[in-house]
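Of the protein chains in this complex, all but one are displayed in their positions.
Chain IDs A and B follow the sequence of writing; residue 1 opens each chain.
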Amino acid sequence: MKKQLITSMLSAALCLAPQVEASPVKVGMITTLSGGGSGLGVDVRDGFMLAVNKANNSDLEVIIEDDGRKPSLAVQIADKMIQKDKVDILTGIIWSNLAMAVVPSSVNQGILYLSPNAGPSALAGKGCNKNYFNVAWQNDNLHEAMGSYANGEEHQNSFILAPNYPAGKDALTGYKRFYQGQLAGELYTKLGQTDYAAEIAQIRASGADSVFFFLPGGMGISFMKQYSQAGMTIPLMGPAFSFDQGILQAVGKSALGVRNSSQWNKDIDNAANKTFVADFESAYGRLPSLYASQGYDTANLILSAMQSSDINDKDAFRAAIRSAQFDSVRGNFRFGNNQHPIQDIYVREVVMQGDVLTNKIIGVALKDHQDAYAADCAL
Amino acid sequence: MSEKYLNRIMIALLVGLPWLAHWLDEPYYVSLATRIAILALAGVGLNLALGLGGMVSFGHAAFFGIGGYVTGILASHAFNSEPIISGFMGTTHMLIIWPLAMLIAAIVAVFIGLLSLRTSGVYFIMITLAFAQMIYYFSISWPTYGGEDGLPIYVRNGFPGLNTLQPIQFFMICCTLLLITLWGVSRLQNSRFGNALQALRQNETRVTSIGINPLGIKLTAFVISATITALAGSLFADLNRFVSPTMFSWHTSGEIMIFVILGGLGRLYGPLAGAGLFILCEALLGGWTEYWQFFLGLLLLGVVLFARGGLIGLLSREQKNA
Partner (left out) sequence: MGAILFLEQCLNGLQLGIMLFLMAAGLTLIFGVMGLINLAHGSLYMIGAFACAAVASWTGSFTLGLVASVVVAAAAGALIEIGVMRRLYQREHLDQVLATFALILISSEAMRWLFGSYPLYLDVPEIFYGAINLFGVLQYSRYRLFIIVLGLLTAVGIYLLINKTRIGMRIRAGAADRQMTAALGINISLIFTLVFALGAALAGFAGALVGSIQSVDIGMGEPVLILAFVVVVIGGIGSIRGALVGAIIVGMVDTLGRGYLPQLLQLILDPVFANTLGAALASIAIYLLMIIILIFKPQGLFPAHG
């Protein structure tokens, strides 16, 4: 697949005479393609490659490798891509802990890193870097949006839960940063936990009027199934991750009606998004996910910078990336001072379309939202 | 080919190839060789408990991780100029970090060993795993040093007279430590202590009856084994410039054990052969197909089914006289 792609790009290069003397750009994508959670990496890759194939720009070369969700393997691949393949840009990492392993040392070596998914707070505030851009979100953003939405819905007594690890703590902190009501309970679960009977019993007994949860991957699927099987009816809220296109079918009708926050949905009304959704479906035979949209935007951002500047002039190229002159599928998109997005965050509801579960936008939770760490960033 | 020649060839390759890569200006292959040397060192440590002492520790990730975290914590305090305890600001000198990492691992190993060595067989496997799992979950949920996100080491720690940022120089440090350890372990193997340890593995009652205290010998071997693995963990942290709780996970224990078994249980150079094959496969197959783990599995299965005595047993065609 990868080989084919590169050969097709090369053959395209032979046919078309180069218009300008632009330097070629080499992008290394490190992402999770095997084992648990590989669906996210596959989507980022497919979204990214969709944009790359469509642009058919012979100056752009992409190499892709699987990190197996292991931090030390991700570091090894990053070393290889930097030292052997001499890439200019790295991208692709899904998980915050892998990003923390790769990003600081890569950007210190002068490599640009564009994050298509993870946005740990350590890289958004004091630890921001001129070579690091986040094209997705800062980790807290979607949770903050849900907190703000809960106020609007007049929820007074939320029960909140997340796994006991940094992203989980960031999630609940993010929710509480905007939520103004009382807390019926606050719970940290074991990372990778799959049985939530004890937690559901506590929620039932707590008298909560709403439940906010951040349980990515299989944890969220387990929680939601067990929640609805237990006959619970207190409304659920969460960030998009447990409700996104790839995972939603596995959750099944337990997810119907759940409100979730996202910076993207397939029904956002702009030309770029319509093309993306249609092209993605025809290229891969499935609906695009949030992750695919982030991969697609990342590729288009790189392509847009290649139009206006030369990669060998690092300052100019960075400035071009920073100006974000591309048609984001999210509509409005710009970078803040810490090179994280300033964007609208929507509230979506899970609905059934035909026999496929999907999301539709029901409102905007936060407009032109920037993360809470930007002020600490010296850029 | 005899095992002795095979070992010499392996050492020659390990020492020679990185220089060739360095000369060809391919620093990536130098890093890859460094990784192999470090993981082999971790395996040499485990092999002492596993192959010689018959103590199947499924918890050596605990020591590997302790080595890593001691390094990460000392370096990050020094980097941020925050004292760890009043007056001690951490350090970025490998020569101070290594003994500290090994010392702390040794203390933990004495504690774990004293409790675990009351059991044997599968019970020993599981109790060592339990200790490592406890440290793993603790490291994920303890926020001070990054929790699951881990702890970056912004600049590789230093060694007097060398520039450790140069891949080939860092490689020489790791490779030298591996060679010294191999030499030390081979001396140990043939010492009175080593003989007693191997005798204990084969027949504990007989050894006890001639007045040797089995617990003392086993515990000593377990602790030495842990300190070697901790040293490897410290180097691994510097190689990746990053430590994370995955260093404590049971997958890490499993992988170190795989290096040992794959190379050939109880063979001095087994971990080097095992780590070499495993890391090369991971690096080469990973770029070739996204289903690389499938083929890695097939390969491991092939070795275990058709090569008694691991890779070294296969290549040297020599049965180990156990």
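Following the convention adopted for this analysis, a contact is a pair of C-beta atoms (placed from the backbone, for glycine too) under 8 Å apart; a residue touches a chain by one contact, two chains touch by 3 or more.
Owing to the predicted nature of the structure, the values given are computational and were not obtained by experimental measurement.
Enquirer: Where does the absent chain make contact, in terms of the chains shown?
Expert: In the entire complex, chains touched by the missing one are A, B.
Enquirer: Consider the whole complex, including the chain that is not shown, and state which of B:M89, B:I104, B:A130 or B:L188 touches that chain.
Expert: The missing chain is touched by B:A130.
Enquirer: Which listed residue (A:S222, A:N270, A:S323 or A:N337) would be found touching the missing chain in the intact complex?
Expert: A:S222
Enquirer: In the whole complex, not just what's shown, which of A:D140, A:D170 or A:E199 touches the removed chain?
Expert: Of the listed residues, the one touching the omitted chain is A:E199.
Enquirer: Out of A:P24, A:G110 or A:G252, which is the one that touches the chain we can't see?
Expert: Of these options, the touching residue for the absent chain is A:G252.
Enquirer: Touching the absent chain: which residues on chain B qualify?
Expert: Here the touching residues of chain B are 50, 56, 115, 118-120, 122-123, 125-127, 129-131, 133-134, 137-138, 141-143, 250, 254, 257-258, 261-262, 265, 291, 293-294, 296-301, 303-305, 308.
Enquirer: Over the whole complex, note the residues of chain A touching the chain we left out.
Expert: That gives, for chain A, the contact residues 33-36, 38-39, 41-42, 164, 186-192, 194-195, 197-199, 201-202, 205, 217-219, 221-222, 225-226, 228-231, 246-247, 249-254.
The rule is short, and it goes like this: only the chains that are shown with their structure count from here on.
Enquirer: Could you please state the distance in Å, as a whole number, between where the Cα atoms of chain A are centred and where those of chain B are centred?
Expert: It comes to 36 Å between the two C-alpha centres.
Enquirer: Which of the residues in chain A end up touching chain B in this complex?
Expert: Its residues touching chain B are 33-35, 65-66, 68, 70-73, 75-77, 79-80, 83-84, 96-97, 100-101, 104-105, 108, 120, 122, 164-167, 169, 188, 190-191.
Enquirer: Spell out the residues on chain B that touch chain A in their complex, using ranges where they run on.
Expert: 26-29, 31-32, 35, 137, 140-141, 143, 146-150, 152, 154, 167, 236, 240-242, 244, 246-247, 251, 282-283, 286-287, 290-293
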